[in-house]
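Only one protein chain is missing from this complex, and each of the others stays in its spot.
Note that the chains are named A, B and C in the order they appear, and that numbering of residues resets to 1 at the start of each chain.
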Amino acid sequence: MSNYLNILLYIQIGISVVCMYRIIRGPTIPDRMVGADIFGILVVGICAIISIQTERSFILDIGIAWIILSFIGTLTLAKYLTGKKLNE
Amino acid sequence: MISLIFITIGILFNLLGCIGIIRLPDTYNRLQAATKCVTLGCCSILLGVVFHFGFSDAGTKVLVAIPILFFASTVGAHALIRGTYHFGIKLGNKSVKDDYKDALK
Amino acid sequence: MKGMTLIVKKTTQLIGGMIFMYGIYVVAHGHLTPGGGFAGGVIIAGSFILITLAYGDDFLKLVGEKAGTTMVESFATIMVILIATSGFLFGTRIFFNNFLPKGVVGHLVSAGVLPLYNIFVGTEVAASIFIIFLSLIIFKEESSK
Partner (left out) sequence: MRYITMFILSLIFWLLLTFDLTVPNIIVGTVSSIICSLFFGRFFITNVYKLLQPRRYFWFVIYLFVFIWECIKANLDVAYRVLHPAMPIRPGIVKVKTTLKSDLAKMLLANSITMTPGTISVDIIDDNLYIHWIYIRSEDPEIYTGMITGAFEKYIKRIIE
């Protein structure tokens, strides 16, 4: 059971690393932002699996904080992409 | 045991989303594949955690996390796709229709 | 139309309070779990930044908010210094003296004065990060005129 969970954890970390490919390589600016957004969601999965492995519940706190900050960052970047000022 | 099944399903969906983000040709289509698959995958992993911990402090915490994750990912995708259009990225060359261009004038 | 689209505005109405409560949770449990004053303060500032992004200056008047936030930040800093020096009154002369009863490990009210430090450091960090954001916005709007 523990071995199987280890394999799943490594697969999930591998998926996040492949997501970094789109951040580094992406031809345009919005492509990099898509990569960053998806990376922020995938980290929650990593935190959840680690919390099962170690039987500690506080690792989930880190995941929730991460998703909130990632959401605010995505909205800010989208606001920048729209190219308007705050009150338009 | 039932939590392992949920986590496996979730990681399978995450893998599909990841393949989509690499293979598809256009920013809009990449966002399509990535948002749906990754959101459902991570919700499934969190459900697995709920079944593992049962009704305890960790379980209810995860139940709180699921709606936040859902709203964050869908609204983030909506804001990103609108920003991408306003930034000036054209739709891909396979696309057939564009009604939004008329609405902006 | 000010701010972002209707979808973002309505979701902000539903989720903004939740984010604020989560920040308070991280601050209040700072001596039991990872996190504490700084991380919770960043999340609290994030909820205000979210509202400013979504609504423009419909609800928060930007220049007025800047003055109010500066006052909150200064107040929190003074309170941290006061608590740190108030240990002088009890016994030996130690800076950051922990003079309150310690309580039981793992309970919410324990660890002496550490929760008070956490609360005021959280307030201070939230106010200063929000003020950095407001200053950048006001600077951009004034420089583009």
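Basically, contacts are C-beta pairs under 8 Å (C-beta built on N, C-alpha and C of every residue); 3 or more make two chains touch, one makes a residue touch a chain.
Note that this is a predicted model, so its numbers are computed, not measured.
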Among the chains presented, those that the missing one touches: B, C
Absent-chain contact - pick from C:Gly17, C:Pro34 or C:Gly68: C:Gly17
Chain C residues touching the omitted chain (full complex): 5-7, 9-14, 16-18, 20-22, 24-25, 28-29, 47, 51, 55, 59, 107-109
In chain B, positions touching the absent partner: 13, 16-17, 19-20, 23-26, 28-29, 31-33, 35-37, 39-40, 56-57, 60-61, 63-64, 70-71, 74-75, 77-78, 81-82, 85, 91-92, 94-100, 103
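The rule is simple: only the chains that are shown with their structure count from here on.
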Chain A-chain B separation of Cα centroids, rounded to whole Å: 11
In chain A, residues with contacts to at least two other chains: 61, 64, 68, 75, 78-79, 82
Touching two or more other chains - residue numbers and ranges from chain C: 4, 8
Residues of chain B that touch chain A when the two form their complex: 3-4, 7-8, 10-11, 14-15, 17-18, 21-22, 27, 30-31, 34-35, 38-39, 41-42, 45-46, 48-49, 52-53, 56-58, 61-62, 64-65, 68-69, 72-73, 75-77, 79-80, 82-84, 86-87, 89
Touch list for chain A against partner chain B, complex: 1, 4-5, 8, 11-12, 15, 18-19, 21-22, 28-31, 33-35, 37-38, 41-42, 44-45, 48-49, 51-52, 57, 60-61, 63-64, 67-68, 70-71, 74-75, 77-84
Interfacial residue positions of chain A with respect to chain C in the complex: 58, 61-62, 64-65, 68-69, 72, 75-76, 78-79, 82, 85-88
